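Provided herewith is a single structure, encoded as structure tokens, for subsequent inquiry.
The complex appears here without one of its protein chains, the remainder shown in place.
The block that comes next holds chain A.
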Amino acid sequence: MKSSRRLASARIIAPVARQLRVAGVLSVTSGLIWPAQAGALAWAISGWVTGEMTRTGIAAALFILGGVLSALLTRAAGACLFDAADRTIARERAALILREARARADVSSAEVAALAVQKLPLLQPWITRYHVAMVRVAILPLVLLAVTFWFSWVAGLVLLVAGPLIPVFMALIGMAAEEASRRQMVEVGTMNAMLMDRLSAMLDIRLLGAVENASADFQDRAEALRVKTMRVLRVAFLSSTVLELFSAIGVAMVAVFVGFTLLGEITFGSWGTQLGLGEGLFLLLIAPEFFQPFRDLAAAWHDRAAGLSVLAELEELDTTGRVAFLGTARETAPLRGPITLALSGAAVAYSDRILPLPDFKLNTGESLALVGPSGAGKSTTLEAIAGLVPLARGRITVCGKTLDEDTADAWRARIAMVPQTPHFADQTLRDWLDPDADEAALRIALELAEADRIVRRLPDGLDTRLGETGGGVSGGEARRLMIARAVLSRRELILADEPTADLDPETAQLVIASLKRLKDAGHSLIVATHDPAVFGAMDLTVEVGS
């Protein structure tokens, strides 16, 4: 906990310390205006009793002026705080956007996206509310206490007794409030997880005719969850009620004490001179503000906890192992000369082992199959050839040059990859294939990939939106569309990873036919596979992991 606090101040707070300081000063200054406003009110009303009615106009003007000033100061403090939070969120989010796709960590993309988009904003209340509440609670109650003591030691004593008790409850309440908000987050989280679970099974539920039943069951579970949550909230709210109780009792005692003093029934509690009506009203108006900073801090307590938990996730993501690619992935002129490729003594380092890659050579227009059992390193070999994983030793020679940081971008400008599992973004098929391609190029590429009939079958043809579930495209169709995409990129060397995995023989034949046509069209091919039908169709076969 100590170290997480230090980390928090170094990473989140220190860069915006100046803004936070300014906001703290503005906010405290705004709080200090209240005694003056209260004084104006008390002075005017006490004048009503003594017949000095002229005071009212001045007092009302002063009071309104104070209100305007205090509102402006608070507004300015808010601007500083928003700025601080905005900067922090922008910085952390940009870091995630610029890192997570380039250097892959073993974390699900959905988790990373949730952290960057939904969880980072949780830093905002921590930065904007908690810190200012801390500054205010350190200064304002002390000032108001001193002012109260100046007029009456009994009223001061009431606040002094009720005040320090508050930090004692604060610890308790802080924990309870944290528990309460956590509970509620968990409740909503659980209900959302249940909803997601049901929605993603909805096709089944619907086909089983179980929508009504499943909804009723959901309701029962939600009800059980509610009962459990309310049991916790009942206790959690009780402890925060104690805080309010103390402040209510404090204010009521001050009011009653002042009233009895003014009546002359209580003669002690002030210094020398008897408490007047003006002083009494002033004390009454001051008392609630004495407790307000404590209540603000209590309300901001769980913002801090939420912020720290986001920070912990950021730190964890920073320390996960990552694999970076060679080069910068900038648009570069392609390497010159005919396509050649040679691997010699190359190996890729994983965190727990070194994976040796096979030695082989490939010349322009050749097709080559990488074969071997799963886990032998077929996919890794393809990735190493594309410069997507760095080598631990050995070398890969491409077009007569060593594949390294300087040549990787230019080499990649000549190759395309057909991955095993497709990823369709939320865009039209046309944009996914190649937004710049003309109709003729699209037609040729789709025919080459045996994919033209797929497009004809789709409801809106090339303008069908695929969405992440593929918009009704089957596995074999997705493979052929990916091949068409590779063709459209006009790259000469095509790397394909298990192009026939999970396909029935007929569909697999179509995919193999499209690969053969690629070769006939002059492409070079490297295919990772364990399907005999595929490596039978290639010129060369290389064993991986032997």
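In the analysis below, a residue touches a chain if its C-beta (ideal position, glycine included) is under 8 Å from a C-beta of that chain, and two chains touch if they have at least 3 such contacts; residues count from 1.
In this section, contacts and distances are computed from a predicted model.
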> Which protein name, taken from UniProt, belongs to the chain you can't see among "Glutamyl-tRNA(Gln) amidotransferase subunit A", "histidine kinase", "Nitric oxide reductase F protein" or "ABC transporter ATP-binding protein"?
Replying inline: "ABC transporter ATP-binding protein"
>> One chain isn't shown here. Among A:Gln19, A:Ser46, A:Ser152 or A:Thr381, which residue touches it?
In response: A:Ser46
> In the complete assembly, which of A:Ala17, A:Ala71 or A:Ala521 touches the absent chain?
Replying inline: A:Ala71
